[in-house]
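A single protein chain has been omitted from the complex, and every remaining protein chain is retained in its original position.
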Amino acid sequence: MKLLYFAWVKQKAGTGEEEVSLPANIRDVNGLIAWLKTRGEGYEAAFADLGIIRCAVDQAHGDFDTSIAGATEVAFFPPVTGG
Amino acid sequence: MKLLYFAWVKQKAGTGEEEVSLPANIRDVNGLIAWLKTRGEGYEAAFADLGIIRCAVDQAHGDFDTSIAGATEVAFFPPVTGG
Amino acid sequence: MIRVQAEDFDIGAEVAALTAGRTDIGAVVTFSGLVRDASGNAPVTSMELEHYPGMTEKELARIETEAHERWPLQATLIVHRVGRLAPGDNIVLVVAASAHREAAFEAASFLMDYLKTRAPFWKREEGQGEARWVDARESDDQAATRWKR
Partner (left out) sequence: MIRVQAEDFDIGAEVAALTAGRTDIGAVVTFSGLVRDASGNAPVTSMELEHYPGMTEKELARIETEAHERWPLQATLIVHRVGRLAPGDNIVLVVAASAHREAAFEAASFLMDYLKTRAPFWKREEGQGEARWVDARESDDQAATRWKR
């Protein structure tokens, strides 16, 4: 699965893009975040305040309980500020 | 006093602009219209339906009871259709 | 700024002139009105725009002043064409510039609603060999009442 990070989430995570092989028991975005936070301080810092984290599954806005089964791309980012 | 007519009011009145000397007893737009209607069929046709006549006194929107005392210019026209 | 003219206008050039050298404008809303090829079911092949020189400029200036009293605007522009126009031609341009988009949107909408009901312009449409003066739309009067206070 491809993971993408944008804006300050990318800066804190220390990477903008990575390929990961997830444990089979991870089924939704919540589970993915919990797993990521075990992977190092950068991820822990990036996901410290979930109130300001948004996600997209296969390039469509998702919630933390959105399923990632079969997804090829999940992205994490702050609330958007374009326009 | 200068009188101006626009759009179909001008076509019906048969003139776009004229100078008139008003009888002293005419004090408001209502009085002016009543006097104009005595001046011929064109004016009578122009002012037949006062529901679709608008006026301006000295280049500002007025009502039929707006005073014309001291005014130098009164205009009659249909509801505006610009924009 | 107010202009009444026979010539066409260029929206990009007008906006560029209004915002040139300024860094306090965050939002610019433009409205442009164009001649359509039909009015209801009647085809329109050309249009003639008459106005009341003198009063037109005064009334547009009053409308512009009122917009500046109601919203925090950095700049506004109203350009209205007169004379003979064809379907597809520009008729009117309104521009409102502000720090924030809400004010720019509302002011542009207000300028158009007031212009439609107060500025002394009259349209005569031609089509199928006959000319007819355009009737005022009640929906325009209703739109303008939104801003009553």
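Per-chain residue numbering starts at 1, and chain names A, B and C are given in the order in which the chains are listed.
Note that in this section contacts are C-beta pairs under 8 Å (C-beta built on N, C-alpha and C of every residue); 3 or more make two chains touch, one makes a residue touch a chain.
In this text the structure is predicted, and so the values were computed from the model without any measurement.
Asker: Touched by the hidden chain, which of the shown chains?
Answerer: Looking at the complete complex, the unshown chain comes into contact with A, C.
Asker: Tell me which residue among C:4, C:27, C:82 or C:144 touches the hidden chain in the full complex.
Answerer: C:27
Asker: Pick out the residues on chain C that sit against the missing chain.
Answerer: 10-15, 19, 21-38, 87-88, 99, 101-102, 104-105, 108-109, 112, 143
Asker: Since one chain isn't shown, list which residues of chain A touch it in the complete complex.
Answerer: Answer for chain A: residues 4, 6-8, 56, 59-61, 75, 77-83 touch the chain left out.
To be clear about the criterion, only the chains that are shown with their structure count from here on.
Asker: Starting from the mean Cα coordinates of chain A and chain B, work out the distance between those two points in Å.
Answerer: The mean C-alpha positions of chain A and chain B differ by 73 Å.
Asker: Using mean C-alpha positions as chain centres, tell me how far chain A is from chain C in Å, no decimals.
Answerer: 48
Asker: Could you check chain C for residues that touch two or more other chains and list them?
Answerer: Residues of chain C touching two or more partner chains: there are none.
Asker: In chain A, which residues are in touch with two or more of the other chains?
Answerer: Nothing qualifies.
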